[in-house]
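Heads up, the thing below is written out as structure tokens.
A single protein chain has been removed from this complex, and every other one stays in its place.
So, subunit A:
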Amino acid sequence: MKYWKGIEELESAPEFMQSAFAEFMPVKESHESKDDTSAPRRDFLKLMGFGVGAAVLASCETPVIKAIPYLNKPEEIDPLISNFYASTYFTGSDYNAVLVKAREGRPIKLEGNPESPITKGGLSARAQAAVLSLYDGGRLQHFAIKGQKAEMKQVDQEIRTKLAGTTGRIAIVSHTIISPSTKKAIAEFAARYPNTTHVMYDAQSATGLLQANGGVVPGYDFSKANVIVSLGADFLGTWISPVEYAKQYVVNRKVSTNKRTMSRHFQFETAMSLTGSNADVRVPVKPSQQGAIALALYNAVVSGGSVSTSTPYGKQLATAAAELKASGSAGLVVSGSNDPAVQSLVTAINQALGNGGTTIGTASSNVRQGDDARMAALVNDMNNGSVGAVIFYNANPVFNHPMGDKVKAGIAKVPLTISFNDRLDETGSLCQYSAPDNHWLESWNDFEPKTGFLSLSQPVITPLFTTRQAQESLLHWAGNNTTYYRFLRANWRGITPTDAAWDKVVHDGVAMGTALPAAPAMTAMSAAAAASQLSGAAKQNGVELALYEKVGLSATGCEANNPFLQELPDPISKATWGNYVAIPRAMAITNKWEQGDVVKVTANGHSIELPVLIQPGQTNGTVSIALGYGRTMAGKAGDKVGENAAPLALMANGIQYMNVVTLEKTSATSPIAQTQTHQTLMDRRPVVQENTLANYKKNPKEVTEYEKVSTPDGMEAPSKVSLWQDYQYNNHHWGMAVDLNSCIGCGSCVIGCQTENNTAVVGKQQVINRREMHWMRIDRYYSSDTHKSDFDTKGKVATYAAMEDPSENPQVIFQPMMCQQCNHAPCETVCPVLATTHSSEGLNQMTYNRCIGTRYCANNCPYKVRRFNWFSYYSNEKFEIVNGHMFTDLGRMVLNPDVTVRARGVMEKCSFCVQRIQLGKLEAKKQKRRPVDGEIVTACAQSCPTDAIVFGDMKDPKSRISQLLRREDGERAFHSLDSINVQPNVTYLTKIRNSESEFFGQEA
């Protein structure tokens, strides 16, 4: 049986037979072929190819990029190019002249303004972080009536009506205002409403100091001081004008072969402060002893008596008095006390030293003007109903004034309450009307931080929210409908008559001239009266409390919602996120308390519960608590961080930041998030070196110990032996030098680095887990009583164990630690995928895209500077509160567009601000020249208030770093961990201490 496929097969036509049994149909050779039987394979492939391609294309979503070109491009703004505008940071406590770096019209970073004669390019950590506060989502974004959104017009109208009908006193409550124009605006308001009074108070009050000096803060000049005696004044960290003082202070602290002298610094204080940790002689004293010390010093210096050495601090005080007397006009005594009697004596001592014109300059400072008595009187008036209206001008006394509860009660009794505060905070939320002020980066304003020195701030961005500058609101309510800019400009006519002069001031940000009205005179207490008052003071019994301010967060608490500052480690305790009760070790041992145990602290009938932290250097019988914590209405990040200690302050002769407290242990524990949990250096001299001034004077070549390794040719420097082939740097070789003598450990660089490099904030729990992301940190080591010299007597095991305990009153050394950019980098060899490599300019660079996150590099880094992205910090909801700025469009505006936001699972670390290096090189290239030394600086070097960090090209023999390294070679220049021969590009300069005692043990 046979089936035919068709009639062709039956007929066996030859054409058919040709292809009948072929496996494939003949290939169609060309389009011209007219052969129907050949399959159009190529056409099929083409069609299929097109079909698949089209389907793929159709299934791809076209990304929508919302980039809108400028219709009219602002003249100055070019995409990708940063602009810098001079401005001024002042939040009621510390003053900084700044340069605002703006990209595409949004401020992304603040840098110090080198033109400023006061801060001279330095910038505090608080100021560094302030740019983040601009984009704070917790700010009040509109005017409000009783917390509900309201139209500006309606608010204005209601307030004007009510003000007109107010019969009682109208009070404007603010922190210190150093703006001449603002004061004038307030005066204009007061002219319209004649029963207006302006009450200034300071959360860290200096009323005592003002009273003793005729209503002003003396213009201290630490740069001229050879002997500094500070009675509890933390002038490098928080007192009055720390950046200015730090700049001055280090002038006399820097040493070189040609200048082998240093100032001598005595510090008598309760809590270990930043200043105390830098002092040559630090003496722990109780807060109640400050009066006796001032008196003893007064008797010794002014009356020529001798200091009794029977007190625990007597010996050091006698030395201090003797050296002070010997230094004469190059001596300086400062006191952080708010007791007018103590301050009167200090003033008398300074007068006796004759330091007017030398260490106390003629230009007095205006940054503290608060008057405790007036504020207290106002609070009482509010409560007794004699105040008709109160306006809170960026002041939050409910939170930060010791009489906060009374302020709260008083607000309820005042018929009209208005708040200019930037958010519905503890005070603002109680007010009927909220007329939020612009952020200072959105504002015009002028400042006179020191008499004769003016400073301007200018808006760098249009107000983000429907807010209005407070001065404008005041003028508006006073019936003057001008803008504040015009008002300000008019005020400046005297100083800058021409527009050109005005433009120059706007450009420079600073000017000379006086505009502030003279401070109201205060009557000083006579020295004799003060002496008799202090000698009659009753002795305190019980545990004494000292309230202090943190370097990161001011006592006003206004930075509380700034996660950068919350996560900035305290320079001394290295604690983040919250305050604690700092107790001396002896107290912990007696009471069997351990770090993290929660105790109840009671004073003034008010108690707070905080964990204890064992703080070396804390005076026995005292505890210390930081102010400015425990906000309840600051915003998501700042709420419920720590406890508010302000109500514990003693109200006597103004606010005294001390009290007698009772402590009671609770059953709770609360871990403290510290970025450093091991406190001592374990005598590891190769890590960080220091020596005494006496030795340095003798021979600068003997102060640094250089490690040698044994080779067949005898002892050699470690770098002489190597398995590696050295890199050749033909163009640049970037390097950094850190002068440990200048570094005061303030942490400004840490925040500068964080803002520049988009480093994530990780929150309290992750800091407890030891996962903070800071690329740059400041290692702080306490000295120990036990040294390696005890090996022979005590044995190694016992000695090492004892070396872990810091001394009771330790010496402190700070070491800024960032990627050392090793030339023989251990991290580079172990990365399996070459994600970290060496650049032709000596940089150890990270390729984030290539990183798979094995973390071997971090293990192998001897300096432990590598930071791993354990989580996706910009999208994991666990971090939405603390790292919120990476989650919202508003917050993301602060991110530096030149630096990648790192993904989860990627290693990151200090890059020596490679984006700044590239920018500097490109700028130079555009102008067909080599980069000039100083043109390229890292963020940390830029922000350092003491110029401890020098960055530059080591290839350029004329650069500052080359000169410095040449000068210090063989003297103070050393590499940390030299013996492991990783050959860092960061060089440290040995710290020189102007004291006899040794951080390290004497060589056996």
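Rule of thumb we're sticking to: a residue touches a chain if its C-beta (ideal position, glycine included) is under 8 Å from a C-beta of that chain, and two chains touch if they have at least 3 such contacts; residues count from 1.
The definition used in the following text is that contacts and distances are computed from a predicted model.
Trainee: For the complex's missing chain, which UniProt name, "3-phenylpropionate/cinnamic acid dioxygenase subunit beta", "ABC transporter permease", "Aldehyde oxidase" or "Molybdopterin-containing oxidoreductase family membrane subunit"?
Mentor: Per the UniProt record, that chain is "Molybdopterin-containing oxidoreductase family membrane subunit".
Trainee: Check the options A:D739, A:D779, A:D933 or A:E968 and report the residue that touches the missing chain.
Mentor: A:D779
Trainee: Touch as defined at the start, partner being the missing chain; which of A:V251, A:A858 or A:I881 qualifies?
Mentor: The one listed residue touching the chain not shown is A:A858.
Trainee: In the whole complex, not just what's shown, which of A:V334, A:A395, A:M633 or A:C831 touches the removed chain?
Mentor: Within the whole complex, the residue contacting the unshown chain is A:C831.
Trainee: To test your reading of the contact rule: which positions on subunit A touch the chain that is missing from view?
Mentor: Touch set of subunit A with respect to the missing chain: 676-678, 680-682, 684, 686-687, 766, 769-772, 777, 779-781, 796-797, 800-801, 815, 817, 826, 829-834, 847, 850-856, 858-860, 862-864, 866-872, 876, 903-907, 976-977, 979-980, 982.
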